[in-house]
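Here the complex is missing one protein chain, while the rest keep their positions.
Going by the order they are written in, the chains are A and B; count residues from 1 in each one.
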Amino acid sequence: MPHMLTTGAAGSAPTGENPRAKRANVDELICWWSIPIFYQIFALVFGYLTKIMRPPIPGPTLAQDGIIAFTLGNATHMQVGTVLLGIFLGFASMGTGVIVVQMRRMSISSVLPYGYLACGAAAALPGCYFCALLFSVAAFRPDRDPHLIALLYDAGFAGFIGCLGCFATQYVVFAVAIFLDRNRIFPKWLGYMTIWNFVTELVAAPVWIFKRGPYAWNGLLSFYLGVVIFVVWIVCVIIYLKKAISNQPLGEVEPA
Amino acid sequence: MAAPVHDTGLSVANDAEGNSKRHLPGDANVWLFVIGDMVIFSCYFTAYLFDRGHSHELFLQSQQHLSQNVGVINTLILLTSSLFVALSIQAARAGDLGSASRFLTLGFACGVGFVLIKSYEWFLELSSGWTISSNAFFMHYYMMTSLHFFHVLLGLVILTMLRRELRRMASPRLQFLQIGATYWHMVDFLWIIIFALAYLMR
Partner (left out) sequence: MTSYIRNRSTYVWLFLSIITVISWRVASTHGGNSYRADVWVTAVVLLIAFIKTRLIIRNYMEVGSAPSWLQLTCDAWLLCLFGVIGCFYWLKF
């Protein structure tokens, strides 16, 4: 479509639409990029730098010596990771906003998108940032009392894992919205996948009870199965979010 | 809305030449979900069997503390609830919405029965000192049955929605009813497998 530079005389725009509205979806697409970028950074920070994903063997059951070694041994990586995460955390919020905008296009009450937003807001900081932050605080002064380092380590994991409730609720809200939606913003099967995500998140709940085995923090079922399903889910969400934005009629007015 | 009823109540229709057409119950999305859920549960079952292989004696000893009698009652209850749900779909297909609604209510009641009995069974086991961290067997037992229990609760919500569809709508959507029923039957056969693995097999 040829780029229109007119100031909006109705006769010059082929469909009579306001040329300013035509760019609305480009804004959304720019914001959409925040999601894949954020998750790449997340994978880098948590997978490679702080080494929290692919949880340290034997998981949060390290004897105190092991905790010190893990924390101080990775000090620089952790601090770099925390800095990166601090810079890019806002992308997670923006990503949530992009999803919420599409949810508001659904034929549902605005309770659901706002609920999604609220859950995301509640979960993002403790679920993601605090963990890296606390590990970096622990690594900041190597001569700190080992008990304090262990405390910070435990507190970091507590935040990382403990927020699953908020995320689980967020997934339920998203799934319910997709199922109730008659405007077909997202495909129904994505709603079902979100339920799987929710189920595996629930199964991760007892990680504080088990120190070994498949339901422990580094367990096959609590961690690996959950991560695999999450990765598949987020990839689908990213792809179908882009499609939803592309399919959004230009100039569509959002409901009040 | 009322479709002619085949005497077995199955959804095989005949096309113009009289060849039987195959028809997908519900929709492809719910089957994706069901198959995915089956695969996820299979992971849990496999983990259980793996640990069982490592500590066969421990698992055998621990299994004794489960009540097979309560387990079989729960199995029969869920089987009955599945029957009622299946009959409900057939009634809906035949246009007999009153019976369909009543069958759903009965199925729901059976589901509630399962929930109550399972809760009571857990209460007894916990009172005897068998908690989720007692040993590997009980870890798997509580996790598998909790996951299944959650599925049952979700199923009860879905059955309620189905009943609402039957009662409030002038022409209930058969596909929606079938989707809900498919989910409930999945919950039923998952329990059958859990019953065999945790309570009966040795």
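Throughout what follows, a contact is a pair of C-beta atoms (placed from the backbone, for glycine too) under 8 Å apart; a residue touches a chain by one contact, two chains touch by 3 or more.
Computed from a prediction, not measured in an experiment: that's the story for all the values here.
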| item | value |
| --- | --- |
| Shown chains that the omitted chain touches within the full complex | B |
| Chain not shown: contacting residue from B:A86, B:V115, B:I132 or B:L154 | B:A86 |
| Chain B residues touching the omitted chain (full complex) | 8-12, 20, 22-25, 31, 35, 38-39, 42, 45-46, 49-50, 52-54, 56, 60-61, 63-64, 68, 71-72, 75-76, 79-80, 82-83, 85-87, 90-91, 99, 102-103, 178, 181-182, 185-186, 188-189, 192-193, 195-197, 199-202 |
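In this text, only the chains that are shown with their structure count from here on.
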| item | value |
| --- | --- |
| Centre distance in Å when chain A and chain B are each reduced to the mean of their C-alpha atoms | 32 |
| Sites on chain B touched by chain A in the complex | 27-30, 32-33, 36-37, 40, 43-44, 47, 51, 132-133, 136, 139, 143, 147, 150 |
| Footprint of chain B on chain A - complex, ascending | 187-189, 191-193, 195-196, 199-200, 202-203, 206, 209-210, 213-215, 220-221, 225, 229 |
